[in-house]
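A single protein chain has been omitted; all remaining protein chains appear in their positions.
Note that the chains take the letters A, B and C in the order they are written out, and that residue 1 is the start of every chain.
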Amino acid sequence: MSIRTDLALEQKELNPDKTDGIESDETVLDDIKITRIRIKNENGERTLGKPIGTYVTVETPPLTDSGEMNENAINAVSKELISFLPKGLVLVAGLGNTSITPDAIGPKAAKGILATRHIEGEIARSIGLDDMRPVAVISPGVLGQTGIETGEIIAGITRLIKPSAVIVIDALASRCLSRLGCTIQMSDTGICPGSGVGNKRAEISKKTIGVPVISVGIPTVVDAVTLAQDLTGHECERTVNPRGAKMIVTPQEIDLLVSRGAATVSMAINYALQENIDRETILGLI
Amino acid sequence: MSIRTDLALEQKELNPDKTDGIESDETVLDDIKITRIRIKNENGERTLGKPIGTYVTVETPPLTDSGEMNENAINAVSKELISFLPKGLVLVAGLGNTSITPDAIGPKAAKGILATRHIEGEIARSIGLDDMRPVAVISPGVLGQTGIETGEIIAGITRLIKPSAVIVIDALASRCLSRLGCTIQMSDTGICPGSGVGNKRAEISKKTIGVPVISVGIPTVVDAVTLAQDLTGHECERTVNPRGAKMIVTPQEIDLLVSRGAATVSMAINYALQENIDRETILGLI
Amino acid sequence: MSIRTDLALEQKELNPDKTDGIESDETVLDDIKITRIRIKNENGERTLGKPIGTYVTVETPPLTDSGEMNENAINAVSKELISFLPKGLVLVAGLGNTSITPDAIGPKAAKGILATRHIEGEIARSIGLDDMRPVAVISPGVLGQTGIETGEIIAGITRLIKPSAVIVIDALASRCLSRLGCTIQMSDTGICPGSGVGNKRAEISKKTIGVPVISVGIPTVVDAVTLAQDLTGHECERTVNPRGAKMIVTPQEIDLLVSRGAATVSMAINYALQENIDRETILGLI
Partner (left out) sequence: MSIRTDLALEQKELNPDKTDGIESDETVLDDIKITRIRIKNENGERTLGKPIGTYVTVETPPLTDSGEMNENAINAVSKELISFLPKGLVLVAGLGNTSITPDAIGPKAAKGILATRHIEGEIARSIGLDDMRPVAVISPGVLGQTGIETGEIIAGITRLIKPSAVIVIDALASRCLSRLGCTIQMSDTGICPGSGVGNKRAEISKKTIGVPVISVGIPTVVDAVTLAQDLTGHECERTVNPRGAKMIVTPQEIDLLVSRGAATVSMAINYALQENIDRETILGLI
């Protein structure tokens, strides 16, 4: 049975006995769980299907209908990101297609990131941003709508503005409905080829971009075949629908799930990037 | 195995041998298939889980990325609706929650219906509508947002404006991913209790409203457990997700599917309601 | 020079010397100004072009780009509404066309109102709403899209659910760009014929509906001719544009202005309707 997932955490659950080249630990903090997985060598790469690097997953309780965000999750994601980030200008890129709700979480989160690269000293001081970090934010769109690979655009902007690191925000696939929208995976390895929702992304990493690429991913879809196998414990008799397309599904409450997930990620990234700025000031500027 | 579906067509497929009280025929017309099912007695009601009446399903080829609508489908739905409709004022109601994409197809279709009840003789003539049928259109919202049952609102408006019939447009559940967005079910029995996406609707029928209720439904969701059983041929080990909620899913391309489905239904209803008006005139007024 | 305005406050500014039948007082509270105007007789009606009744206007500082709402304004509006409201079930109606941004403030505000009429005792208790007031919420649409007068729909729903009062939320015209989106007028006289943005509304008042109608209006548009006369002190040479249409304009930042205004009104109405419920509980349920 082939299970589709972009989460290192789930790949590890699927391979409980293969531990060579894989280190991991878990922390539970009130209502959230933080799992840190380190892939150390090629055996680990093969087992988890991901390149050498660190993968941190923050799992939060499922979304309720309440309007409030989970502060513990924001703080945990923010803290992990700080440990990944070098000093200096950071470029944040929200990947995905704004016309496909489950793929829109990247651009939606990017809208909530405070861009500061253009704010000059005097003005910065006057609005309480004198200790700010310069930040640039783009939503490069998708190949089918732009005719340009997302990675090419990010590489082009990186050459132009020379950030010390890039953060890419992306929608992911999980094997598990209950993780959608309430799980956040961070990694220092960027975007692996072939992962992601919708249009398969090409690799976006230090190798292709030239500076460290930190990925922040939120699962918003499940492969229908994976879901069926998981729920029944049996293999699927057919793996594509009659029209030959992959069957990728998402919960009916996808709109709420994407809004809430994007807001959580935006806040966490803002707090990580501007750790020297008062949170009230940041909130007042977004 | 319990299979969840709101389509009479699928209930019949699930019970191929029980034919008492059920009549049906199929027509294939170019790229579309029309299935007409008549439930004649209580045995038929029990077998298909639906009240005595007529259920017509128009199945169209799956949506492509092309911007064009299927004219055959529009014509077929329109023709069937004409046979259901009495003369005189019709009230069209788009059911569902505009904030939940797969449940929003009703209100979205209602937006595309030409309201004419308020257009007076002289003005009607001047815009080419002198032979028009009076039409009123509402989107009553959902209980959780209004505090009022959808059926109560429709009954209240019906008492007020006294239409000769009500058309309700609603999102449905299918057992089958490939039918979502490209299948349209019409019936002269209104809305059955408990069907529909999202908030379960209460009954909306001639019995509760006082005038004939014609339902037009488009499936936009699948129950995850039904999907899993269908794909694997095995029963599910668990039937709710860990947080205890029903698992209802929808394809990732739900936005396109809802837009296209709503547009198809709007056009078909407009052409059926205004069969004496030139189609160009109708298109120019929407 | 004819100046178009739906604000009693501005009508009074235009007629400083005519005081017969008009009482008024002003309160300044930190950064907001509350003006209370009472029209006592027919002379007052003629001077201000509005029926006998009370008109309270809360003026807040102009919107900044900051994400925060003005708490003083919410509290002031809430307090005034409490004084207008009888006990028991209230029906809130958001008037206007969701497809025209400056006319959409009513439906947008209605989306933020907590509907509670359908919440039963046991469930109400479990979510902290045991002392709640029953509330129903509708967005009746506009005549051109429904074929039914807004007032007819409200009357029909009122007959159905028998509220003790109706609150109607509507977009207004001001003479003054700087008041748009940051002024809120409340009145116990309902909607006057001919006021409002977009489609002229018919009267919605105790006389037509049968129960007290409290209006909450936010100006979002200015008549271009009024604006021109105000800015130059001279009459306009032409009063319609070449295509014969009225020229109604709105600031380019209309989207922000409508979102912020709607959110302020929603919060104020929620706090007024549910004055016995903890504000945190209300916020968690919206």
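As a working rule, a residue touches a chain if its C-beta (ideal position, glycine included) is under 8 Å from a C-beta of that chain, and two chains touch if they have at least 3 such contacts.
Since the structure is predicted, the reported quantities are computational estimates derived from the model, not experimental observations.
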{"item": "Among A:Val135, A:Val213 or A:Met247, residue touching the chain not depicted", "value": "A:Val135"}
{"item": "Touching residue (missing chain; options C:Ile22, C:Val90 or C:Val225)", "value": "C:Val225"}
{"item": "Residue, one of C:Ser83, C:Ser178 or C:Asn276, that touches the chain absent here", "value": "C:Ser178"}
{"item": "Contacting the left-out chain in the complete assembly, out of C:Ile22, C:Ile254 or C:Ile269", "value": "C:Ile254"}
{"item": "Residues of chain C (touch criterion as defined above) contacting the omitted chain", "value": "62, 99-103, 177-178, 197-198, 221-222, 224-225, 227-238, 241-243, 245, 247-256"}
{"item": "Interface with the undisplayed chain - residues on chain A", "value": "111, 115-119, 134-141, 143-149, 152-153, 155-157, 159-161"}
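Definition applied: only the chains that are shown with their structure count from here on.
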{"item": "Centre distance in Å when chain A and chain B are each reduced to the mean of their C-alpha atoms", "value": "38"}
{"item": "Whole-Å gap between the CA centroids of chain A and chain C", "value": "42"}
{"item": "Touching two or more other chains - residues of chain A", "value": "none"}
